[in-house]
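The block that comes next holds chain A.
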Amino acid sequence: MKKTLLMSTIAAAGILAASAAFAGNLTVVSWGGGYTKSQVEAYHKPWEAMGGSKINSEDYNGGLAEVKAQVESGKVVWDLVDVELSDAVRGCDEGLLETIDKSILPAGDDGTPATSDFLPGTLTDCGVASIVWTTIYAYDTTKFPGAKPTTMADFYDLNKFPGKRGLRKGAKSNLEMALMADGVAPGDVYKLLGTDAGVDRAFAKLDTIKGSTVWWEAGAQPPQMLADGEVLMTTAYNGRIFGAVATEKKPFEIVWDGQVWDLDLWVIPKGAPNKADALKFVAFSTDTKRNAAQASWISYGPVRKSAAPLVGKHATEGIDMKPHMPTAPGNFKNALQNDFAFWADHADELNEKFSAWLAK
Partner candidate 1 sequence: MSEQVMAAAGGGAVLAADGTPLKERLQKTLRRRKLVAAGLVLPLGAFVFITFMFPIVLMLFRSIDNPVINENMPLTAAILEHWDGQDIPGEEVFAALAADLAQARETKEIGRVATRMNFEYSGVRSVFTSTARKAKNMKAPFKDALIKADEKWGEREMWVTLQRMSKPYTSSQYLAALDMRYDIDNNIVMQDEDRQIYVMIFGRTLWISFLVSALCLLLGYPVAYLLATLPLKYSNLLMIMVLLPFWTSLLVRTTSWIVLLQTNGVLNDIFVWLHLIDDEGRIQMIYNQMGTVIAMTHILLPFMVLPLYSVMKTIPPSYMRAALSLGANPVTAYVRVYAPQTVPGIGAGSLLVFILSIGYYITPALVGGRTGQMISNFIAFHMQKSLNWGLAAALGGILLVGVLILYWAYSKIVGVDNMKLG
Partner candidate 2 sequence: MSDPSDPLVRFIEVQKSYDGEILVVKNLNLDIAKGEFLTMLGPSGSGKTTCLMMLAGFEPATHGEITLEGNPINNVAPHKRGIGMVFQNYALFPHMTVFENLAFPLEVRKMGKSDIETKVKQALDMVQLGDFGHRRPMQLSGGQQQRVAVARALVFDPQLVLMDEPLGALDKQLREQMQYEIKHIHESLGVTVVYVTHDQSEALTMSNRVAVFNDGVIQQLAPPDVLYEKPDNAFCAQFIGENNKLMGTVKEKSGGNCVVDISGSGVVHALDVNAGDVGAGTSLSLRPERVEIDPPEGKFPNVFEGKVEELIYLGDHIRTRVNVCGHDDFIVKVPNISDHASLIEGNPVKVGWTIDDCRALDVYEGP
């Protein structure tokens, strides 16, 4: 009896020691797949090589649910999370995230101070952006021997291109794209969506393809659906399509017209166990070199002006990455930035409407 007590005490102590050692690691959470790989290659490996603490990379599916659960229960295990802009803002508002002092960010390689080197709107109270990503639509070129879709309107044109469509199951970016397909200029989209008439118009446009639509939820699904021939064209995150084209040699083509772009930012959950280290990692991973380097692994654009000219070839496939960036001049013509403030106000109502619309 005494002996077992002793043994278990030792064991417990051992576990404690182990988890304490574990606590020294930096837990970095991101979206998995090719995107996380680009971060591992461009940020984590150089960081560790430089003598930084060991990085413990975890995947999640976006959203603030887990951060909220960790913060509210007082048991925060994540140090750094890659989130969308709307979550960075909302999480900050709700006190789930640490504020980040921008003075820790290094100046650009060309000497520009960080605050002006970062594209406007990419630094928020609690977040530091690392990439520009975008929602586009893509198709399988082998299915289009003749005319190919080129505009957002083509995606909604079932007469011209009959066949199944893939859309993300959610209101965000679908409503914007529907309005753009209906002829609304990107600059007017959110103004219109703020009115009931605009929302009705967007849903009316969605109605025209509702019967031919397959809905996806995870970023990995659209390229798979295209490959299986389950859909003729589908909206997708541009990096996923690029990944399928670059590494799996799929004959997919992206239509950039009407893209809805967004940012991914680093945020630190309130009470993160290794806050100081996390801040150091944020500064490190968003410097000019690292910001450009990650773009050689996946087609997400750098957020530093000084990094844009440094984007070169794909690290293993040798493809020139510049034309694949969402921000490349040819791609960026008819682009819309996702308006986080609009969605912060209207996400609850519009998602509810979207769910009701979808379920009927």
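Just so we're on the same page, contacts are C-beta pairs under 8 Å (C-beta built on N, C-alpha and C of every residue); 3 or more make two chains touch, one makes a residue touch a chain; residues count from 1.
Per the selection procedure, all candidates are chains of the complex that A comes from, given by their letters.
None of these values were measured; they are calculated from a predicted model.
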{"item": "Chain A: touching candidate in this complex (1 or 2)", "value": "1"}
{"item": "Touching residues on chain A, where the partner in the complex is candidate 1", "value": "61, 63-65, 68, 90, 92-95, 164, 169-170, 203, 213-215, 217, 228-230, 341, 344-349, 351-353, 355-360"}
